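Note that this complex is displayed minus one protein chain, with the remaining chains in position.
The block that comes next holds chain A.
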Amino acid sequence: MKHKVTRAAGTGFTHLVLGGYTLLALFPILLVIINSVKSKDGIFDSPLSLPTAETWSLVGFEKVLAKSPFIHFFGNSLTVTLVSLVLILVLGAMAAWALSEYKFRGSKLLAIYMAFGIMVPIRLGTVSILELVVKLELTNTLTALILVYVAQGLPLAIMILGEFIQQVPKELKEAARCDGVGEFKIFFQIILPLIRPAVATVAVFTMVPIWNDLWFPLILAPGEETQTVTLGVQQFIGQYVTDWNAVLASLSLAVLPVLVMYVFASRQLIRGITAGAVK
């Protein structure tokens, strides 16, 4: 009896902590969304209150969608993120397969080299990257961003996917080889479907930093044509005057794609994380 009570208390406490953390994490987002549909006065008078009939205003969204090239920025962000994501996942999974399946001269060294990429933040190399991009005449192109993001995302992707690929039983590959299946087909038709949860996990983990990145767009592609959402938002933030309606509205919009991605990937994501955890 007493045991039951302590257990109930334990679960209660767990839920309390989790709930508290959720609140903490969601609060800023909620604040942004609430205030994005209020008038300027509403925002400044009582930033924490819900929009009333008086303060309700969509002026921010009007400004963002109608009077600025926001849609264009959005497109840039989407292009950069999706192309990088696809490249990271395909190249990362293939590299992970190669590193874990084939033992060749220098494969260990190569794996360590990749692991190094996780430890050293890519921003440390910003100056060299900029020089390189200038020499390649890729400044103010989305290609430059994509290349940098692929380099940034690959090490972690290879590491995580490699772990999962190693868990695929050896016999499956051998059975496939007995069936006469080629190595590429083994990878795409047997290995890849089996590590789908891991791929979803890696997708989310790599997508969010790319979508949110301000650093590289600011340095490599600050031109009007190639601005991403995070950079585009900055135009509403001035040294003296900040258009809070527009900033909050564009931030609310920028949250959307990540949210959609989470909803779609969440089930796979949880499986991926836990599968990795209990290994």
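Just so it is clear, a residue touches a chain if its C-beta (ideal position, glycine included) is under 8 Å from a C-beta of that chain, and two chains touch if they have at least 3 such contacts; residues count from 1.
Assume contacts and distances are computed from a predicted model.
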| item | value |
| --- | --- |
| Protein name (UniProt record) of the chain left out of view, among "Sn-glycerol-3-phosphate ABC transporter ATP-binding protein UgpC", "Acyl carrier protein", "Cytochrome bc1 complex cytochrome c subunit" or "MoaD/ThiS family protein" | "Sn-glycerol-3-phosphate ABC transporter ATP-binding protein UgpC" |
| Touching the absent chain when the full complex is considered, from A:9, A:26, A:136 or A:175 | A:175 |
| Per the touch definition above, residue among A:190, A:218 or A:258 touching the missing chain | A:190 |
| Residue ranges of chain A at the interface with the undisplayed chain | 169, 171-172, 174-182, 185, 189-190, 193-194 |
